[in-house]
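With one protein chain held back, the other chains of the complex are shown just where they sit.
Labels run A and B following the written order; every chain starts at residue 1.
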């Protein structure tokens, strides 16, 4: 189950890398490579920081193949889809939700304390997309006014607390994923953002 | 002692992350996350490269909490401080000085040779700020004409040489930190830079 969820998250982030390439003129292999780096980047950073060896995509090649396959397929299909930027936001939200929860779980399973697990969840969820945005010269999604890191934080906390109270409950993972995705989707749909006193910027 | 110095450096870099967010319109959690990544990024890179496990902020949670606390407090206070950019430079200089020396010391204590320790010191001191600048789309401070990496280099060399001659002297650390901070502060204050034949750029 966790394995298949992971593969879906990998595919989602890989596709988001392909979509993000849309503003640049890139060749197919560079685009696929960008998709693969976006998909595997967050989890690689997590495994390096919490010192898991080998890294997940070296231990199990299916992650690598799924990220390549998803990138190649979306490369050929993406030009027939309009409203691509909006689609990127939802696909990215799905990857964010999955990766945050899976990374939080993996960190807890190593016996590392909850606050670190929450931070590792958020960083893993965000890192792939940040690498993608830096490499394509886009403004990182993190830097908008909209909720982005916050849903990941809340979801990781919800997952950690559910784990405390219902340690054997199989659906904890799904609840937390749903929390993140729905919060982020609501932010995209209705432009939810923090009240002004909880934001800061020179335009004030 | 080294622990408290480290916490002060963490707080300084975390605050510099919050200040750097000032040109973008970001929400409180994204800003705090930026502060935390800036504060912990350099030391994390150091621990990964010299293969220390667990990473310092997983081994001791106080670094994580201090970086969060410093970011939250400075988020609420920063809007009442004018001349924020100039403040950033000094806060950043303090973090640079502390992290460079502490990373040099940690690398030497693992029995790694001095040239590597000096380079690890400089990279650790600079990395957090570089990550901060890349993520907020600012021009990395490194890339100005002013002294930036040079004070870190000189301080790391001074610390290494003091360690050779006065291995038991407790103040080596403070001397080296003072060297870096004062050189960097002088560079900020009086715009010190290299003579023209030691710089290079297309404006020549």
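Criterion: contacts are C-beta pairs under 8 Å (C-beta built on N, C-alpha and C of every residue); 3 or more make two chains touch, one makes a residue touch a chain.
Here the structure is a predicted model, which is why all the values come from computation and not from measurement.
Among B:80, B:165 or B:200, the one in contact with the hidden chain is B:200. Here one chain is not drawn; of B:55, B:102 or B:153, the residue touching it is B:153. Residue-level contact of chain B with the missing chain is found at 48-51, 112-113, 115-116, 119, 122-123, 126, 130, 134, 139-140, 142-145, 147-150, 153, 193-194, 198-204.
The omitted chain makes contact with chain A at the following residues, 18, 21-31, 33-34, 36-37, 44, 48, 53-55, 57-58, 61, 64-65, 75, 78-79, 134-137.
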